[in-house]
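These notes concern the structure reproduced below.
With one protein chain withheld, the remaining protein chains of the complex are depicted in position.
Showing chain A:
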Amino acid sequence: MKAEIIRVLRRPPFGQALTLSKVVLAAYVLLALAAPAIAPQNPYDPLQIYGWEASSPPGTVGSGGFIYLLGTDGLGRDIVSSILYGLRISLFVSITSATVAALIGLTAGVSAAYFGKWVDVAIMRLVDLQLSLPTILIALIAIVTLGPGIDRIILALIIAQWATYARVVRGIALSETGKSYMDAAKLMRLPTSRIIFRHLLPNSIASAVTLIPIEIGHAVALEATLSFLGLGVPMDKPSLGSTVANGFQYLLTGQYWISLFPGLALFGLIASINLVGEDVRRRLDPRSRSI
């Protein structure tokens, strides 16, 4: 019996949970892409917002002729529409920053491992320095230096996140450089770039790739925190995270819907990204494929 339970828990494909999260993630992406077409309201357009309907509870019929299914926020914006539009910004910012950070971090980490000596010292001390400070602090310093704007946020998130990838991938790459297929590649006198990108990198990134979905999740949270502090995306174009943050002050007065529903949307997004990410990692690793 115990063995049976352990086996079920250990089983790598998540079965229905995986299928569900794939469907959910696909739905999120589709909703984000289709937001302008399907959202009942454009929350960026002041003409479509009725300030006197601020903080309406879910189910209220609005002046725009549609029902506020999930209520409105403190400025009178429809929560459903805010979620749909916020999803676009959150996904765009976090996916872009996590991917670019991964590219930079992986290359830096693998190079540190391959070249060793001063290259390793230079890159890894910078990584140590960054990782010894809270990520939010790095992002704050970056955003304060760079100024506001979505592009700056992405840049700040890249600066804040690349070090994690570099640290993870360097350790793996270091053990890979010790394997004899790397020696064989050197004996062929392959160009250094070919050794790094064709032999070392593909064998080192498996566990760093799993970081990407998690880091996308982090990026969403980080961006929300920055927005909460007023340093994130502009208030007139709220992301999913800043919509949660906007409702925070209303929680104590019982207007739970402003934060709760965007929060649930955020939770579903991160959970489905993580599950699908785990599956992607398994598929990327040829050693886990059966013959």
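The working rule: a contact is a pair of C-beta atoms (placed from the backbone, for glycine too) under 8 Å apart; a residue touches a chain by one contact, two chains touch by 3 or more; residues count from 1.
One rule holds in what follows: contacts and distances are computed from a predicted model.
Taking the options "histidine kinase", "Aldehyde dehydrogenase family protein", "ABC transporter ATP-binding protein" or "Phenylacetate-CoA oxygenase subunit PaaC" in turn, only "ABC transporter ATP-binding protein" matches the UniProt protein name of the chain that is not displayed. Among the residues A:Ala17, A:Leu33, A:Leu103 or A:Ala184, only A:Ala184 touches the chain that is left out of the figure.
Screening A:Ser81, A:Asn203 or A:Ser272 against the full complex identifies A:Asn203 as the residue touching the chain left out. Where chain A meets the missing chain, the touching residues are 2-3, 6-7, 11-12, 179-181, 183-190, 198-199, 202-203, 286-287, 290-291.
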